[in-house]
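Shown below is the structure under consideration.
Of the protein chains in this complex, one is absent; all others appear in place.
Let's turn to subunit A:
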Amino acid sequence: MTRTYPDDPADAFPRPPRTITDGEGREIEVVAADATDTEDLVEMYLDFNPEDRAQGIPPVKDEAIRKWLDVILGDECLNVVARHEGDAIGHATLVPDNEDEQELAIFVLQAYQGAGIGTALVQTLLGHGQDQGVGKVWLTVERWNEPAIALYEKVGFETSNTESFEVEMAIRL
């Protein structure tokens, strides 16, 4: 399958680590993460509201969460975590596919949604990707998830395919 990417690369994104003040006045740290953050992320995903799941992820049960995190926190993947007072409250990940492209996803706990943390996570993850030489990033999002689509567009993603249930979007770094 060939994906369509924007012709022009995006501008430079902020690199991790960084600290932002979110829309609710909370200090949020956005830092690079790897397998050593597994336990904190398991905690976060056990608190994740099932309503906010999309396309079958994140998994619900402890064991399934760990199995999934094993894959996306692997050496080939890039991750950033948002922390508030030390606790993981948001997570963004880039996972390579076999075409030298990377799939992106973000997750924010419900109490922290709508405060700009998702945007900061995506931007910082893309900055991390630019540092590591990542060229092409894609994602899928459910067609009715307008807040997420608006977020990705604001960051610079362009819609590349709307034929299926999910909208596919892509960005060139």
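The definition used in the following text is that a residue touches a chain if its C-beta (ideal position, glycine included) is under 8 Å from a C-beta of that chain, and two chains touch if they have at least 3 such contacts; residues count from 1.
Heads up, the rule we're going with is that contacts and distances are computed from a predicted model.
Enquirer: Can you pick, from "Universal stress protein", "A-type ATP synthase subunit C", "Cytochrome bc complex cytochrome b subunit" or "V-ATPase proteolipid subunit C-like domain-containing protein", the UniProt protein name of the chain not displayed?
Expert: Its UniProt record gives the name "Universal stress protein".
Enquirer: Pick from A:40, A:103 or A:158: which residue touches the chain that isn't shown?
Expert: Checking each option in A:40, A:103 or A:158, the one touching the absent chain turns out to be A:103.
Enquirer: Based on the whole complex, identify which of A:72, A:88, A:122 or A:155 touches the chain you can't see.
Expert: Residue touching the absent chain, from the options given: A:72.
Enquirer: Please pick, from A:55, A:132 or A:162, the residue that touches the omitted chain in the full complex.
Expert: A:55
Enquirer: May I ask you to list the residues on subunit A that touch the chain which is not drawn?
Expert: Residues 54-57, 59, 68, 71-72, 93, 95-98, 103-105, 140, 163-166 of subunit A touch the chain that is not shown.
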